[in-house]
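To start, I am sharing the structure in question, which I have written as C-alpha cells.
All protein chains of the complex are present and in place, except for one that has been dropped.
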Amino acid sequence: MSNSRKEKSVLQADLWFCLFFLALLAVFFIVAGGYKPVTRRAPLIVMIPLVAMLLWQLVLTVKNLRRVSIAHPKQSGLLKINPQANHRAFQIILWLVLLLGMIYVGGHLAGIAVFLFFFLRFVCHDPWRTALYVSAGSAAGLYVLFERLLMIPLYNGAIYEAVSAWWWS
Amino acid sequence: MGVLEGLVQGLYAAVSLQVLPYLIGGAILGLIIGIIPGLSGHFAMAMLVPFIFRMEPTVGITFILAAHATVAQGGGMTAILFATPGTGQNAATLLDGPKMTEKGEAGRAVGAAMTACFIGAFFGVFVLTLLLPVLRKVVLLFGPPEFFMLAILALTFIAVLGGAGSVNKGLIGGALGLMFAFVGMDSVTGAKRFTFGLLELWDGLSMVPVLLGIFAVSEMIDLWITGGSLARKAADGAHESMQKQIFAGVMDTLRNWWLVIRCSAIGTTMGLIPGLGSAPAAFVAYAHAKQTSKHPEEFGHGAIEGVIAPESANDAVEGGALASTLAFGIPGSSSMAILISALLILGVEPGPKLMVMHLDLVFLMIWTVVLGNLMGTILGMFIANPLAKATFLRGSLLVPILLCIIVTGAYIFHRSWFDMIVVLVFGLLGYAMKKLDYSRPAFIIGFVLGLMVERNLYLSLKLYGGKFLFQPLALGLAVLTILVLVYNIVKIVKSNRRAGIGVK
Partner (left out) sequence: MFHYGNRSGDRGDLRLVLLFLVVILMTVSVAGFASAKSIKDAAAFYKGKNLTLVVPYKPGGGYDAWGRLLAPYLGKYTGTRVIVKNMPGAGGMLGINEVYTARPNGLTINIQNAVAAVTNQLVGVKGVRYDLLKYNWIGRVTTDTRVLAMRKGAPVKTIEALINSKSPIKFGATGLGGSTYVDAVITKKALNLPIEIVHGYDSSSEVDLGLLRGEIDGTYGSYSSRLGMVKAGEQFIILQSGKKRAAAMPDVPTWFEVAPSEKAKEILSVLTAMHETGRPLAAPPGVAPERIAFLREAFDKTLKDPDFLKSIKKAKKEIDYVSGQEMEEIIRTSLEISDPEIKKVFVDAVKGDI
C-alpha cells in the first residue's frame, strides 16, 4: 500500500471516528438535558470542549483528505484499499463475538476449549492434533489456575445453570 | 522503641524461620496473580485475607503484603511480553515495553523493569519512613482543590506527552476517557447518568475490563490483522542471550539511577494522596521521562526509559500508600483498605498509635515490602526466560489463547457477564484509537480520574466557593498545568515549522 493510499484510508477512518463520536455525544447531550443542573454540569464541561475538538479534528481531516485527493484523484476509498486486512478484521470480530457466545452457553472452560479448537482448526488451518492439544491444554490450565489455585469459580455456562436449577429444586 | 531498634527487630522478624516461608510464598503468589490479566494487588489481598485468620498476626500480615508487593512486577512482565497489562499499574509500561519485545529486546526490558520495580519500592518505603514526622503535614496540605488540580495536571501532562498524533488528538483521548467515567451513578447527586436503563452500569464501567479492552484486546486485534508474532525480529541467538539481555536491562536501570529516583519520588507522592491510584502515577512518570529525555522521539518505539520510568513509579506508589495508611489509619488505596481491615481483624489498630506501640510491626511490614519485591525481582528474572520464549510463537496461535485469558480475566473482577462485553467493545475502540493515533494513555487516565475530578470540583465549590482556585497549592498546580500545556504546544509548533510539515 503506497503511502498516499494508506494516508487516505487512515484519513477516511479518522473521519468516521469523529463523526461517530459526534453522533454519540449528540445522544449524550439529549439525555443530559433531562438531568438536574448539578448532575449534568461536569459532563457538559467535558462534552462541550470535546465536541469543539472533534469538530476541529474533522475540519483538519477533511482538509487533508482534499489535499490527498487532489494529488491522487484515482485512489479508491477506505474499504476497498486492503481487502485482506478487512477480511481479517471482520474475522476476528466475528470470532470474538462467537467466543462470548460459547462462554455464555458452555461456561468458561468448555466455551474456551471449543472456541480454541474450532478457531485453530478452521481459521488457522492447524492440524487436528495441535488444535486439540492447545484447546484442551488451555482449558486445563485455566481450570487449575482459577478453580484450584485461586479458588475463583468460573462461569459454568447457561446449560449448567439450567440443568442444576432443575436438579436442585 | 527507637527507630533503629524497630528497624532491626523488623528485619529480624521478617527473615525468621516462622515468617520467611510465608514471605516467599506470598511473593510467588503475588507474581502469579500479577501475571494474570485482570487480577490486581487489591484482588490478591482480598483473596488471601480469609487465609490469614488462622495465622499469627505477623505471619498473616507478611503473607498478604508480600503478595501485594510483587503483583506489579508480574504485571510488568506480561505488559512487556504480551502487551497485556497484568494490572492497572502496568498500563503505562505498555507504551514502550511491547515495542521492545518486537525488537527482540524483551529480556532487556524485563530486566530493567524488575530492577526499577525493586528500587522504586525500596525508595517509596524507606524514604517515606524517614519522612514520617513531616508526612502528616504534607498529606494534610492536599484537599479537594488540590486533588482537583492535580488530576487536571496529570491529565494535561499525559494528553500532551502520551504519544498521540497531535495535541488535539491527545486531548480528545483524555476527554473521551472522562466522558466514559461519567457513566454510572453520580456520587454527588446519586443520579444515574448515561446508564440507559442497564443495572450493570449503575456503578459505571469497571476499570479492569476497560483497561484490558483498550490496551490488550486492541493489541491482539492489531496483531491478528497484521500477522506475525509479538517478537517480530527473532534475532539470532536471542534465546541464549536472554540472560545477557536481562543483565543488560538491570544495568540500564542502574545507569539511569537519577531517572529512577525522580520517578520513584513521583510515585511516592502520588501514593500519599488517597484515591489517585497507581495507574496515573505510572503515566505521569512516563510523561515526565519523555519530557526530560534527550531523545523524546524514541518514546513509544521501544525506549528503555519508557519502561524504567513507569515501573519505578508504580511500586513506589504502594510505598506511599502504605505509609499514609499506617500513619493515619486512612487507606491510601483500595488494597490498603483491605489491609486495614485485615489488621483490625488480627487485633492490630493502624493509626498514630501504631507508630508508637508497634514500631517493630511497622518495620516488619516495611521489610516485607522490600524483601518481597526483591524476591519477586529475582523470581521474575527466572520466569522471564520461558515466558519470553512464548513471544516468539506465531500470532495466530497466541492471539486466540491470549484473548481467552483476557476475556476470562475481565470476567473475574466482578464476576460479571457484562464486563466481558465491555472488554470487547473497548477493544474495538482501542484498536481504532491505536490506528488513528489518538492517545490511549490519556483516555485511561481520564477514565480513572474522571469521577475524582468531578467529586473534588463539587467539594471544592461547596467548601470554598468559586475562589477555591486561589488556595496557594491549588493555584500553583494550576499555573503548572498551563505552563506544561503552553510549553509543549510551543515545542510542537516549532518543530513542525522546522520540518515544514503542515499542522496536523
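Here are a few things to note about the model shown:
Letters A and B mark the chains as written, and numbering starts fresh at 1 in each.
Methods note: contacts are C-beta pairs under 8 Å (C-beta built on N, C-alpha and C of every residue); 3 or more make two chains touch, one makes a residue touch a chain.
Quantities reported herein were computed from a predicted structural model and do not represent experimental measurements.
Of the listed residues B:S166, B:S341 or B:N385, the one in contact with the hidden chain in the full complex is B:S341. The hidden chain makes contact, of the residues B:G25, B:G165, B:P296 or B:G329, with B:G329. Note on the undisplayed chain: of the listed residues B:G60, B:G120, B:P274 or B:G446, the one touching it is B:P274.
Residues 42, 45-47, 49-50, 53, 139-140, 143-144, 185, 187-190, 192, 199, 202-203, 274-275, 328-331, 334-335, 337-338, 340-342, 344-347, 349-353, 414-415, 452, 455, 458-459, 462-463 are the ones on chain B that touch the missing chain.
Operating definition for what follows: only the chains that are shown with their structure count from here on.
With centres defined as mean CA coordinates, chain B is found 24 Å away from chain A.
Within the complex, the chain B residues that touch chain A are 32-33, 36, 39, 47, 168-169, 171-172, 175-176, 178-179, 182, 186, 188-189, 191, 193-194, 196, 217, 220-221, 224-226, 396-397, 399-401, 403-405, 407-408, 411-412, 415, 417, 420-421, 424, 427-428, 432, 435-436, 438, 453-454, 457-458, 503-504.
If you check the complex, the residues on chain A that touch chain B are 10, 13-14, 17, 21, 25, 28, 31-32, 35-36, 38-40, 42-43, 46-47, 49-50, 53-54, 56-57, 60, 64, 85, 88-89, 91-93, 95-97, 99-100, 103-104, 108, 112, 115-116, 119-120, 123-124, 126, 134, 138, 142, 145-146, 149-155.
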